[in-house]
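Note that one protein chain is taken out, while the other chains of the complex remain in position.
Let's look at chain A:
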Amino acid sequence: MDGSLPLPTKLAERASLGKRIWRNWELYLFVAPALIYFILFHYLPMYGIQIAFKNFMPAKGVMDSPWVGFAHFERFFHSYYFWDLIWNTFGISLYALAVGFPLPIILALAFNEAKNGLFKKSVQTVTYAPHFISVVVMAGMIITFLSPSSGIIIKILEWVGIDAPQFLTDPRWFKTVYVLSEVWQSAGWGTIIYLAALAGVDPQLHEAAIVDGASRFKRVLHINLPTIVPTITIMLILNMGNILGVGFEKILLLQNSLNMESSDVISTFVYRTGLVDAQYSFSTAVGLFNSVINAILLILVNRIAKRTSETSLW
């Protein structure tokens, strides 16, 4: 309490740093639990990354384990599975991006054109719903639907007259199964953010275009689409920044010894070597490699976006 100094000079200093902090001391208590959480569960693990350059021994702890430099990285780069992992990780993400990224945009543009009736509302409600299905149930559905003996998708393909492949055990099909199920689950939900952007389209533009005789399709193409380009760019940057972090949880669940050659990605490999085989240092090194590539991609794409469209994350 320093209210005992009612001097004019003190009043002028009312906004001094110390006082401004003191006046809101309770707000520091408000952020404290969150801050402790971030330090404990995010910054402490970042500190632990150093074991990627050490031979981590649990008995010695992170600090006292001996340094080995880049040995674990070299082992990873020279391993025979290195290129497979890289190819699978990039392959699945780029495939998912190519198929899964445009669909919510097209769907949102279609929603935006449809009349605000019961039909539109039901399609929205239904297409949003799969977003809330857990990844375990999703994997269970995929396995059940693609079961060679009784799966409904196999039955439908047979009925159409197509020889159904062994979707889950043939490595050539894994990526497609992953990507299409991803699209089924998330395309509808993904429209929300674009619909929010579309709500900002200036109606006067449409009125002017109608007067000029533009067709609906032309207006979608030349008014609606350009309006949401900044949102599209941001979403693309965010997606690119996470390109090596693809659907770890779902891939882990769908993986089996037969599709491994096309389903093993860096994150599942990190899980297996790290927590299943307890090669802590090696696995951390592989994980770090993954994060570094992600960060580089994020920065790179952000820079390209900034140059070309003046939209960027920072």
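Simple rule for what comes next: contacts are C-beta pairs under 8 Å (C-beta built on N, C-alpha and C of every residue); 3 or more make two chains touch, one makes a residue touch a chain; residues count from 1.
Please note the rule applied: contacts and distances are computed from a predicted model.
Look at the chain that isn't drawn here: its UniProt entry, checked against "Protein-arginine kinase", "MoxR-like ATPase", "Carbohydrate ABC transporter permease" or "Aldehyde dehydrogenase family protein", names it "Carbohydrate ABC transporter permease".
When you scan A:I133, A:I162, A:V229 or A:L300 for touch with the missing chain, the hit is A:I133. Residue-level contact of chain A with the missing chain is found at 17, 20-21, 24, 26-31, 33-35, 37-38, 40-49, 51, 62, 106-107, 110-111, 113-114, 119-120, 122-123, 125-130, 132-137, 139-141, 143-145, 149-150, 152, 155, 158, 184, 187-188, 192-193, 196-197, 207, 210, 213, 215-217, 231, 241, 249, 253-254, 267, 270-271, 274-275, 280, 283-284, 287-288, 290-291, 294-295, 298.
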